[in-house]
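Below is one structure, written out as structure tokens; the observations come after it.
Just one protein chain is left out here, and the rest sit where they should.
Coming up: chain A.
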């Protein structure tokens, strides 16, 4: 489903893309191509990647490859799909009312939601912030339970 979007499978590729995206938000989707929610998110990403192309880059990371497990452990990715935002190699956090600010879990309901989130991140990053608040109303934010050691 990643028709025109780059899919990354090697650690080195992920490193290069994080390092080389300058002054643009980098959207990394961690997921696998077989999951339906992931497919939904991928479709949205593909459609909007051209529209946000002036201030964001979108890439897909396949969590089934071994090299990527390092990142899976680092970012503590347990739900599929998870999206992590970077700006100039800084990890951008977003407070969307959920427990985990470091990533966005799940898909977006509409293309416009995704664009709004990316724009909020961009504005915050340009101001120098490392954490921004989510512009979406809470109905549009996917809810999930954070499990800590299966509690």
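Methods note: contacts are C-beta pairs under 8 Å (C-beta built on N, C-alpha and C of every residue); 3 or more make two chains touch, one makes a residue touch a chain; residues count from 1.
Quick note on the criterion: contacts and distances are computed from a predicted model.
J.: Mind telling me which option in "Auxin-responsive protein", "Kynurenine--oxoglutarate transaminase 3", "U4/U6 small nuclear ribonucleoprotein Prp31 homolog" or "Alpha-1,3-glucosyltransferase" is what UniProt lists for the chain we can't see?
T.: "U4/U6 small nuclear ribonucleoprotein Prp31 homolog"
J.: Tell me which residue among A:52, A:68, A:94 or A:117 touches the hidden chain in the full complex.
T.: Answer from the full complex: A:52 touches the omitted chain.
J.: So that we can see where the missing chain sits, which residues of chain A does it touch?
T.: Given the touch definition above, chain A has residues 50-55, 115, 119, 122-123, 126 touching the missing chain.
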